[in-house]
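One structure below.
Heads up, one of the protein chains got dropped from this complex, but the rest are sitting where they should.
Each chain carries a letter (A and B) given by its place in the written order, and its residues are counted from 1.
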Amino acid sequence: MSSVVLLKIKHTDLKTNFKQIKEKIIEFILMLSSAATSITVVLIVFFLFIEGAGVFSKKPIDKGFLLAVNDSNSVKKLEPSQIKDIFDQKITNWKELGGKDQAIVLFRTGDITDYYTEEELGPNFEYFPDKINELIAKTPGIIAFFSDKYKSKDFKGRELELDKISVFKFLSDEEWFPTAEPVAQMGVKPLIYGTLLVSFGAIVLALPIGLFAAIYLSEIAKKRTRNFLKPLIELLAGIPSVVYGFFGLVIIVPLIQSVFNLPVGETALAGSVVLAIMALPTIITISEDAMRNTPRAMKEASLALGASHWQTIYKVVIPYSASGITAGAILGIGRAIGETMAVLMVTGNAAVIPHTFLAPVRTIPATIAAELGEAANGGLHYEALFALGCILFVITFGINMLVEMVTNKQSHKKH
Amino acid sequence: MHKIESQNVNFYYGENQALHDISLSMKENTVTALIGPSGCGKSTYLRLLNRMNDLIDDTKMTGNILIDGTDIYGNSTNVDNLRKNVGMVFQKPNPFPKTIFENVAYGLRVNGITDKNEIEERVVTTIEQVALWGEVKDKLKKSAFELSGGQQQRLCIARALAIKPSILLMDEPTSALDPISTSKIEELIYELKNKYTIVIVTHNMQQAGRVSDNTAFFYMGNLIEYDKTKSIFTKPAKKQTEDYITGRFG
């Protein structure tokens, strides 16, 4: 009899134990799931920076190629932009680069036939290295770009030194032409400027409109009107960006082209307009929430003093919700900076530093989207695009932090 | 002529009738206390006097309320001017997140006073009027939130008085305050009576007894009894009033 009871107790003991273990396991699984976002963020940072950092350990010339000059040439080292100017024949004399007064002679592999006949090069180009060697040795003003498999063992020319790409140069050089021959131009300045210009334009357009709409929805509209309008405005946020891009392409771009009488309508302005439309829902919802958080007592106190409804809005409601409105605006900017497809489709994608809203520009995300498909895995271009991704990530991460700070300030004020 | 005169006022929140046929008149420079259990309509009635209920969607009022003989719900009445004339003090102190000075100056500014000297003079006099000057004269530029609850409430009274209203509505002005602050405000009400017509909503029987000349007892949206405070508290005409005053309900 007593043993039966004992058995029963043991049995329930076992059951509770089992249950407890089960609970623990479940809690562990839940905890793991909740770590997913953090792990993803860490992984994104890791992969982005690993791939992106690669660009800074390399020279901006394709692997296996070299640039050589005559041994007597006093120029030892050139910047990528100088090399590009040389090959674009914008610089034609070594004196412009601090060398002797001597005309520059350009040489690319294909030019060899200008100097030697096919017989001289041999049927399988087996004399190619020797001939290049000879050519470089006898031409004082030459700069030659060729594959290092054609570099002979007793090379008499001198290989030009090229600096590795530095973070500073990457950020400050003014030309983005990563597929340029012979030397890639890796300056992200035009892309950064393009991104900032388009986003700035967008926020200038969207902020007043968004703010006005938010004021109307939170302070003026009747509840029913608000309940009708707000979901519609939120719907704007749901439209895919590629549809906005398409809409911009077929409506806004031609419109801008004809209004401003431009050769092409794909401009920074077109990007700003499309981004403004896309940023509106963010700005409106967040500012509206902030305004609705203004304590009723505060508004009533103002009205009770004979302030008009409008005076109450701009003297009490707006100052009170200022940080919320700021958060909305910053978040809107963040959206604009990171937006890819819509911008890619309407801005014309010219990688030059923009001076006007009516010229084509290229943004960082659009560059990644447009070029990554063509960049060889693990190559210089590929890594450069990942480095762009890093810049984008850092900017948007900073913006997020800023929003966090601003909204924290708001919630402190409330208590 | 009565300062405030309500005639057959009915008020509805959507379908719900909150006030039934209220007729009530108040003389100039008197203090009238509105008492009654929670939800009896006394605050609703108070907020009709400066049209504060306009802010609530889906409400309806019938009947007339006259101030100085003018129908305040008439077409010719400007709501902002009405509210300027009818000051209000709320249940919880609700200073703006501005400096002490700017809180009092706010009403002046929104009502078009721009002269700096005039604003300063009016701010100082009203702060003195509510007996707060000694406590705040050195920190006029500090945030109003640094004041204690009682000080904040007196500041709110000053804020209301700065624009020179002739009527002051007080919606349970001491319910969020400690006894010492409460007695200071009650003293203030007693002094202000000479210059203003005051209507005060209160839960506190003793307070009604101490500060008011007349008392109106509301119950479930009806005005049950309205008389001199003394008579209401000593020999109420209605059973419900007596029950409430003696603490049998509410």
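As a convention for this text, a contact is a pair of C-beta atoms (placed from the backbone, for glycine too) under 8 Å apart; a residue touches a chain by one contact, two chains touch by 3 or more.
Everything below uses one rule, namely that contacts and distances are computed from a predicted model.
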Quick one: find the hidden chain's UniProt protein name among "Germination protein XA", "Acyltransferase family protein", "Amino acid ABC transporter membrane protein 1, PAAT family" or "Phosphate transport system permease protein PstA".
"Phosphate transport system permease protein PstA"
Which of these, A:N133, A:Q185, A:S323 or A:T340, touches the one chain of the complex that we don't see?
A:T340
Applying the definition given at the start, please give the residues of chain A touching the unseen chain.
19, 22-23, 26-27, 29-31, 33-38, 40-41, 43-44, 47-48, 51, 208-209, 212-213, 215-217, 220-221, 229, 231-236, 238-247, 249-251, 277, 280, 284, 308-311, 313, 334, 337-341, 345, 365, 368-369, 372-373, 377, 385-386, 389, 392-393, 396-397, 399-400, 404
Applying the definition given at the start, please give the residues of chain B touching the unseen chain.
78, 80-81, 111-112
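Basically, only the chains that are shown with their structure count from here on.
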If you average the CA atoms of chain A and of chain B, how far apart do the two points sit, in angstrom?
59
List of chain B residues in touch with chain A within their complex:
50, 52, 55, 57-58, 80-88, 90, 92, 94-97, 106-107, 109-111, 156, 159-160, 163
Residue ranges of chain A in contact with chain B within the complex
222-223, 295, 297-308, 311, 315-316, 319-320, 413
